[in-house]
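Dropping the structure in here first, questions after.
All protein chains of the complex are present and in place, except for one that has been dropped.
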Amino acid sequence: MNGIHDIGGMDGFGPVIREENEPVFHADWERRIYPLSLLTLRQLGVSADEFRHSIERMPPARYLTSSYYERWIAAVETLLLEHGVVTREEFRAALGDEGAGAIAKPAEGPPATSGARSKAPRARFKRGDRVRARNLNPPGHTRLPRYARGKAGVVVRDWGVFVFPDTNAHQAGARPQHCYAVEFDARELWGKPTSAKERVSVDLWEDYLESAATTGPKKGGKR
Amino acid sequence: MNGIHDIGGMDGFGPVIREENEPVFHADWERRIYPLSLLTLRQLGVSADEFRHSIERMPPARYLTSSYYERWIAAVETLLLEHGVVTREEFRAALGDEGAGAIAKPAEGPPATSGARSKAPRARFKRGDRVRARNLNPPGHTRLPRYARGKAGVVVRDWGVFVFPDTNAHQAGARPQHCYAVEFDARELWGKPTSAKERVSVDLWEDYLESAATTGPKKGGKR
Amino acid sequence: MSRNHDAVESGPAARVRALEELLARKGLVDSDSIDKLADTYERKVGPRNGARMVARAWTDAAYKKRLLADATAAATEMGFSGPEGGHLVAVENTDRVHNLIVCTLCSCYPWTVLGLPPVWYKSFAYRSHAVSDPRGVMRDFGLTLPDNVEVRVWDSSAEIRYLVLPKRPRGTDGLSEGELADLVTRDAMVGVAEVASPLRTGSRRSQA
Partner (left out) sequence: MSRNHDAVESGPAARVRALEELLARKGLVDSDSIDKLADTYERKVGPRNGARMVARAWTDAAYKKRLLADATAAATEMGFSGPEGGHLVAVENTDRVHNLIVCTLCSCYPWTVLGLPPVWYKSFAYRSHAVSDPRGVMRDFGLTLPDNVEVRVWDSSAEIRYLVLPKRPRGTDGLSEGELADLVTRDAMVGVAEVASPLRTGSRRSQA
């Protein structure tokens, strides 16, 4: 989903403010929700993908007005409800409302994929290949940031085989496949006429990519 | 700027809720802020472009948590402050805080353009031309939505000559130029394999566009 | 309901009052001008204007032609004009094409002919999804179009303001221009609805 979490390239959030001598946790409740969440996720067998997606499905205004650990509270509540561990009635008795899961966007996953793919599939791309991130806008979880979609870059590393977040977050299959570091020139991403060199590397799964040769003319030379 | 206002294509806001027998204004303050704003903008000589940009520069969380007319309040306060009509001290005395302008992102406009361009410049494109929206990410105001950037479409209408928002909002020149209705296939915009036909027309100024032939292969045939 | 609103909005209400006082002291605005302008939008400008244009286009082929060629002139000719009507364009719904109007970047709307936009038109839900999932948005309004009808979305990103000319419903042959105008809704002129046939309502009633 094109959620509020996908904020790479957005403007308007102001300068980055650094806190001097920052503590690990700013309050006792942060110190407790963090391990509480980790333990709960382990008990429920929730993957990192599913956990991330439970945060992404928060109402956008709530996402932006919540602190980092407040988003974790919301995620845990959503998952407890969706995994049938806690009911809305139990939340109401304990929290005074039905829990964040009651207002989270329902997950819309892709259809389950068969387990037909091998566990160590062959890599379609190799270092130096010019690729283009596909313009995918799935309704469910994805780790292809909007700012990279449709943009051409170069494979700089093959990280090996990883489960595919877009299906794994929805229990729709692990779909293991190669994941690559794809390097984009900042001019390609933002169209800016920078004199100073800037490149952004994004880790992208094979299903996010297509050969750049098939969709556009080759720009620039060899690297 | 890639502000929170540029939400075309975003997910997570839920279904559209229609109000039965909706009144023109929902409260007396809405009934007053609306004409108050129009009159103030007229007095200050604020263009629609500058007005829109004053809304876009609201902090994103505040933008999302404000109602439509609350955003107008913020915009008017910002413009009154920036035009030097009301001081922060006066706002503090009247409102209890320094006004929304104190927390708005400062405008970052482009350098002023010379008035060299003629008032009725020649149209570079004509109906039927295949064009591509440029990948522009200016720090200031723009009316080129993010979802259209980098996408190819077809000119379906030439609306004639209009002042250019990206400079006009910043008092950096009117830069009059042709504005076109450019029609994009939904598959081009969202990459979705729709069987049902969908097209989105966006009104785009000439400076937002380049000939599609120069940046990619021609897809599809004549129209 | 409206009392509820007042309670929730006591913040902005107090703020607007203070702003108005401040600007009045500075001689920038006055209470009479504010009232007058508010009255205009509450009483004079509204979807009734657009509905009359639509009804006339349905009954007067020459007017329809003028409307589709130059909606600004066609509106002015009926007495509807104003700052936001300067570049009005009418787009026609047919059996093959259905048009939908949105403004993703703010909430541009053809004020002169439809009045001020409803809350849903200005909502983030509508602005975000009308361009990426127009059929889903229409379903939110109870309108399900057949797959063979092409959807054309118009994002009002510049100074053009769009008005949808809906399809004339069946069973309206004998109706006058005024009766037809009564059938035309704001929602139909934005494209999230069709104009309902009086026949259908009638038959439903006769079944009940």
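So that you can tell them apart, the chains are marked A, B and C in the order they are listed, and the count of residues begins at 1 in each.
In this text, a residue touches a chain if its C-beta (ideal position, glycine included) is under 8 Å from a C-beta of that chain, and two chains touch if they have at least 3 such contacts.
Everything numeric here is computed off the predicted structure, so don't read it as measured data.
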Among A:61, A:104 or A:202, choose the residue that contacts the chain missing from this document, as touch is defined above. A:202
Going by the touch rule given at the top, which residues of chain A touch the chain that is not shown? 5-11, 13-19, 22-29, 31-36, 38-40, 43, 48, 52, 55, 64, 67-70, 73, 76-77, 80, 85-86, 90, 94-95, 143-145, 147, 159, 162, 165, 179, 181, 183, 186, 189-190, 195-205
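In this text, only the chains that are shown with their structure count from here on.
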Outermost chain relative to chain C, judged by CA means, is A
Geometric centre distance via CA averages, chain C-chain B, whole Å: 20
Whole-Å separation of chain centres (CA-atom averages), chain A against chain B: 28
Between chain A and chain C, tell me the centre distance in angstrom, where each centre is the average of that chain's C-alpha atoms. 39
Touching two or more other chains, which residues of chain B qualify? 9-11, 13-14, 64, 189-190
If a residue has to touch 2 or more other chains to count, which residues of chain C qualify? 124, 132
